[in-house]
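Note that this complex is displayed minus one protein chain, with the remaining chains in position.
We just call them A, B, C, D and E in the order they show up, numbering each chain from 1.
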């Protein structure tokens, strides 16, 4: 089983964090490949940036889709997940999606905790798209400026723990999701400081991708993720042109 | 008041249909400009194509945002509406959005009727994003192949009326929305053949844009449509690079 | 286009405030007529008073329905809107309805802010009737006694701004609706003191009525707003008797 | 315990049917008084007629409120129930409300079956006001003209049974509510022809009123049914004027 | 009419409190029998204990079902109510269920107040099973250790009143349900200290059981509470074996 873990951000440092968690989580016979976005932004925080990242993901996956059995889309807001699912045949698992699904057996609800209020609107839309708002206790975000996305995890660890405790006490959260690829690895480290389960999202996504591959689901011939009919286009990149034309 | 009506499809013929309806609907002192997507696909039907169209809309509006008071995004699935709203200061009104809002005072629910089952999944996500699924009676689509998107309106008129009648009788629809920019003008023409109100979406969008401009709403400093903070990027077009960097 | 703006309260001073906003908002070719309730209460605050106002609206509109193209019902709780819609053929637009519909494109939710806790239960039912509770962040009300409904707007302006700020900070409101006909004009005046869009309800209702007239929707032959069959009655006013008997 | 059973329709024949059921259902020590609307329509079917009936109920109850311990409002759509509840101190129980509450322990959902499609929109709003739409399987109505509301029960008995069977088979109804005061007594008669429980609404309302009186609930000082503050009015009947002024 | 009031806890003292309230609430011609659980736990607080109590209720009722017209299951979380309803023919009314149904006419929502946070998760699932979460303002619990469940009512009376006041002020509760059989009788005693209606749950359940018996509902042949088909089993008690085999 070969899984692409795609970081749609341009930060290699974030990819390194993701890779460390993914490797620990994967089964012995799972092969992982990691790709960092070749262009775009260092970390996606908004719908606009997610829109751009979605197109990057389209192009990256289209180039070599046949080489992987599944893709983990390693950005918490699951950018353009529905587009990727309809156009590609292999399973695509989102980081937010896997985190939320894994949280379900662990509590009746969850809170999402992350490092920047700028992410809030995007994350909320992601939760709603997954129809998981009936499980959402709250989204809580730090409101601190930062210089280096690679350092937010270590710089803000204590504040993120505090924020998690407030989500538990004030919002009744039964599970904490530390959201955002730059926080990969944090959940395992703060496990003993937070009195409810904390989801390690990348591990959840790898586990879900593995379980999904074992299901070996067939491509749907109907419904939301049916492969679109071929479409002629103009002015797009060769990769996108070929993808849309089903070639 | 100057409004851009942006057709994110590449079909000039569709733009012509849109323009005819928009001009009839606009107030005397409203100036309209029509732009057809400079690249992309002839008509957007899927989330993948909508993703691409969203980026096109970003670039087209970013070039000359200061020249307009509002934008009508003239594709029914409202591609990337949330991204456009956060990044631009002027009101952006979606065709689906305006149609659904205009339907609310006319009935307790509405059905969306259009010309291709390929559109269904995208439209449904659009309705859900607008939190209008509590008003949705059904989405009904023709399941017919067609050669020319410019001709679907005339070729399928009778079938679309029949589909609307079935939505009324079988799904209890109280208002019909004939969805999709290629159907612009159809609602007015079939008005007397359908026993409930039929929404002319482009007219609804122009009316909503005009009313919104008269509200002259200030830009939000918080919430889902707050302008994102500046972000450095790499490898994007000059327009997108400047847009993200708030320049 | 001729629109009746009906103030179902007996306060002429409130009508004057409404008229000032409506005239600024209307398109050049829109003719407005203003009527103040000939009997009833100075301002409606409760379901009981709204029940009485609904009957007043029935009688006032029934007298001269053919003279108008649309009616704006200028009381925020939209008293008896469903009854008015089924029995009359011209569009009837409620103040609460138009405010909420106009708020939708401006944010993911809204808070309603007004001058008396006495209004709260009525407003909440109104929001629920419109199926807009999935957009409602909160209803916040002043809890101050007042002597003159005409003076609440000026006397309480600062407190209403403070209440709006609390709705934004504590309830996450992304749009503020300053509710109640006695507050007509307030939104425009406090626009710069509140960091999210504030809806001017009367302007929204006039804009929505204009856009609706341009749709020229046909009367429904089925559904919630189908004209009722004629009914004989006894002991009612001549106007109501004639209205029920479809004469 | 003395309960007013108020038929807000003007049909004495309907009151007689209601009374027969109510007397069978009441406890030995419950005293019942029956009043037929002194003016209005023979049977309420629409929101407009319900609006008029609501005002009639206001006046009838206001005249002698102190003589009763509770009121059963014997029209299925529960006209103006929220107004009556806020303005009066004694419990007011609606026919629809009691039927739906009694249906809850008997099945996971219910269907409402009645004799005229004209009632449908009003009934649906009633179900929604009671927040019981999460229990509603369907509303099914006969679409037959009739001359005499007193005869619908006997004339349409077989058709109403058939309609109930279809609600069970096609909509999955687990309880049937035969709705509308003119059908009082039908549920008991058709009990053995319908394979799920059938609610006798008037009996449910009397039982609920009795149980409520035994609770002896105090008047709320806050919330939706708090007594409104006194309000001056003009041009209303002496009864309404006194009621609004809290005299 | 003969009603079994079954306390599925083993505390005779709690049964005594229940009996005192039930006797006051019952109609003159209602005969009540009280049974305390012959084994199990002194008071049920968790899903595990409720699971055990459900099996106890199965056995107790199965022994003598034909002797009663209805059962009041006198533990607030309504343990195994759906199982009891499908397997027995007589109406089974839950304490939580009756309290919530009785609360509906008294306010637009209710809060549940009780004496131990240990009960919270079980109560919440109970509210959700009854589909009453759309009416739930909050569940508020004391967080105090106690030695004797028979004394919680008197020991904690003041704290429970305070908790109720906070539910009203902070959660907007319009009705208070003092939950848990050990609190039987409290509602009547604190009635004047809480400014909204307080439900006496045992009285509500008796009243609902009486009203239900007067409906004399037939056993459903379909739906959620249809009697299961006979099932062979092994290793169960004679009572359960016979019950499952429909003997």
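What we mean here is this: a contact is a pair of C-beta atoms (placed from the backbone, for glycine too) under 8 Å apart; a residue touches a chain by one contact, two chains touch by 3 or more.
Model, not experiment: these values are computed from the prediction.
Within the complete assembly, E:83 is the residue of E:1, E:83, E:159 or E:242 that touches the hidden chain. Within the entire complex, the positions of subunit E that touch the omitted partner chain are 10, 38-42, 45-52, 54-55, 58, 80, 82-83, 86-87, 118, 121, 124-125, 128-129, 223-226, 228-229, 231-236, 240, 243-244.
Residues of subunit A in touch with the missing chain: 25, 27-29, 85, 91-94, 97, 101-102, 104-108, 130-131, 134-135, 168, 172-174, 191-192, 195-200, 203-204, 207-208, 210-212, 214-218, 220-225.
Here is the rule we go by: only the chains that are shown with their structure count from here on.
Residue-numbered contact pairs of A-B overlap by over half with those of C-D, the repeat interface among C-D, B-C or D-E.
Subunit D has its Cα centroid 44 Å from the Cα centroid of subunit B.
Averaging Cα coordinates per chain places subunit B and subunit C 28 Å apart. Residue numbers of subunit D whose C-beta contacts span two or more other chains: 121, 124, 223-225.
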